[in-house]
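The complex appears here minus one protein chain, its other protein chains still in place.
Each chain gets a letter, A and B, in the order it is written, and its residues are counted from 1.
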Amino acid sequence: MSTFVQVMLDGLLAGMLYALVAAGLSLIWGVMDVINFAHGEFLMVAMYLSYWIGFLAHVDPLFSWIASGVFVFILGALTYRFLVSRCIGKAAMAPLLATFGLSMFLKNLCLNRFSPNFRILQSTLLEGKKILLGDIVIGLPQLVTGLFSVLLLFALYFLMKKTRLGWAIQATAMDREAAELMGINTDRIYLLVFGLGGACVGIAGGLLTSYLAVHPEVGSLFGLIAFLIVALGGFGSIPGALAAAVIIGLVEALAGFYIAPVFKYVAVFAIYLAVIMVRPKGLFGW
Amino acid sequence: MKKRKFESKDYIWGSLVCLLALLPMVPGLIGNTFRAHVLILVLLYASMAQSWNIVSGYAGQVSFGHSVFFGIGAYGAGMAVVTYGLTPWPGVLAGALLAALTSILISYPCFKLKGHYFAIATFAIVEIFNRLFMVWDWVGGALGLDYPILPDGWKNFVWSETKVGFYYGALALFILIFGVVRWIETHRLGYYLRAVRGGQETAESLGVNSSAVKLSAMAFSAFLAALCGGFFVQYNYRVDPPMVMSLDMSMKFVLITILGGVGSFWGPLLGAAILIPLQEYSRAYLTSLGSGVDLIIFGIIIMLMMIRQPKGIMGILQDLGVKTGGRKPEGEEN
Partner (left out) sequence: MAAVETAAEVINNKHPELDVPLAKKEGILNGMKVQLVVADTQGKPDVAKSEAERLVNQEGVYAIIGSYNSSASKPASAVTERAKKLFMCGCSSSAALTERDFKYFFRLAPTDKTESKEFVEYIEWLNKNQKAGIKTIGLIYENTEFGKHAADEGKAAAKAAGFEVVADVAFNPGATNLNSEVQTLKAKNPDAVFGACLGGDYTLWVRTMKQMNWLPKVALNYCTGYQDPKIAQQLGSDGNFFMGGTGYSPEIGAKYMKKVAAVEKIYSQKVGVPFDSDSIQEAVALFILAQAIEKAGTLDVEKVAQVLRTTTFDSPLSLGGKVAFGPGGQNMKATSIITQLHDGKYMPVYPKGYAEIKATVPMTPWDKR
């Protein structure tokens, strides 16, 4: 029985981590209908930054996530300004493919400069620590990322629903032209949103360096899962993304233990297809 | 249907084919050279891209799942040769038919998804196939299938002494696929496809069975992509899931077509003719700059193209006023 609880708990925490990674993507998609194909690579870049800060300046990821967040905010804003803004609305999949080009560029740039070798920080504040509740183990890194995830999602939700900026963003998301007529500088909003989306995944990457090794491919699977999550959650829904992330985390853990670990991700992709067939706009999409 | 007139496009096409067919006559040009390898890959990838073009360009569905069909074709050939000790031909045919069938089974439910939901569903499908093939022992699983040393020739479809055989094989594939697309363009199916792409509801109101149309396009596309997969495995003497059934391979289908000009007849060829030599030569000759340089360049080109001219090379040519003879790329249609 305790094994079942452990599996569920692991799945829940993994899901929370995925939610943290996917939050930024969901925001960007919900506001500008753009899927940032380079999302996984943003995560990778954030991890590299946090690693180098940790390795060279001995600052723990528990603090360097701030730097990662800021760095990827800037990266996201630049991506919008120089890439996405110039192809949005021009052709069906232009922003998707443009960000794919970006992902290829970032991944191979890091490969070229940092080599494919895996790097992990030797001792971080969070790594290896755990909380024991009887037989159940809760890893501290996972718990902390889970907490960050919840806080961040709440913050985003609060931002969107209760602040003027959030209303402006929502207005832009619903009808760009109307928002422009209302005097909202939608281009600035888009820039901000892309940056914010980047910051979210930057924070995730910064924290991940506590216990995960960084290498040029580290973002791939996280990125793919993030795409699944936002589509599963539904267009424009941040609570949807959270729900989807938790579902995916649980499916991964349950399939991994009760079927076989090698089918973990098959189950995840299959669940996406199963749900999307029944609800073609995701769980809560509009 | 009145007899169709031959447009200038057809004359250009005819001349190109004749030129390509005669190329091996030039001494030393083909042989066993790297040049030949690049030419073969250009023809192959152009064919692959053109097969994808049927669905995306002409029917308007951007699918990232084509490597599944490519892979089924590859495994068809591979299984025939390695597991059953036959020649690859029956395997490729079986693989292509299976791919067409699979495409219909997968696409039917997927077509009700829109936009990004559809695209992400196609990612999911590729990943599922990839991972399942990795654990499926009958097809070789993660170990893949390695070809034994076989005598050269058309029967086994392998050559080691010279590349001329592979070259003509690729050329035949190229002529076939481009020919099919030209046929579709000028016959009923093509008109239906364009109608559906222009607006599904409108087309249906005019009596077009959009489901049937899209599914036929998909089946054709999958069949042809599978044939390309068969060629690929023969050329490389080996198949395993990451080589053929991966998102990377799917992206190649997508990128070459889009960069060339999706929805246009020449787009896939132009895309392949520019990107493949770039990829091959930069990988072979820029190793001093470290790994991944060819892909860095690729990434930059994609970004630039999407910013400047999302309609691809065809779009650039049009802007320059070059008469491209025939259909304009997607987005500027009737």
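Here, a residue touches a chain if its C-beta (ideal position, glycine included) is under 8 Å from a C-beta of that chain, and two chains touch if they have at least 3 such contacts.
This is a predicted model, so every value here is computed, not measured.
Undergrad: Given the contact definition stated above, which residue among A:W29, A:W65, A:F148 or A:Y265 touches the chain not shown here?
TA: Answer from the full complex: A:Y265 touches the omitted chain.
Undergrad: In the whole complex, not just what's shown, which of B:L105, B:L206 or B:A284 touches the removed chain?
TA: B:A284
Undergrad: So that we can see where the missing chain sits, which residues of chain B does it touch?
TA: 31-34, 37, 131, 134-135, 141-144, 146-149, 160, 232, 235-238, 240, 242-243, 280, 283-284, 287, 291
Undergrad: Of the residues in chain A, which ones touch the absent chain?
TA: Spelled out for chain A, the touching residues are 3, 6-7, 10-11, 14, 17-18, 117-123, 127-128, 130, 137, 139, 211-215, 217-218, 220-222, 225, 252-253, 255-257, 260-262, 264-265.
One rule holds in what follows: only the chains that are shown with their structure count from here on.
Undergrad: What whole-number Å value describes the gap between the mean CA coordinates of chain A and chain B?
TA: Those two chain centres are 32 Å apart.
Undergrad: Which of the residues in chain A end up touching chain B in this complex?
TA: Residues 29, 33, 35, 82-83, 86-87, 90-98, 100-109, 111-113, 115-116, 224, 227-228, 231, 235, 262-263, 265-266, 269-270, 272-273, 276-277, 280-282.
Undergrad: Once bound in the complex, which stretches of chain B touch chain A?
TA: 62, 109, 112-117, 119-121, 123-125, 127-128, 131-132, 134-135, 247, 251, 254-255, 258, 289-293, 295-296, 298-303, 305-307, 310-311, 330-331
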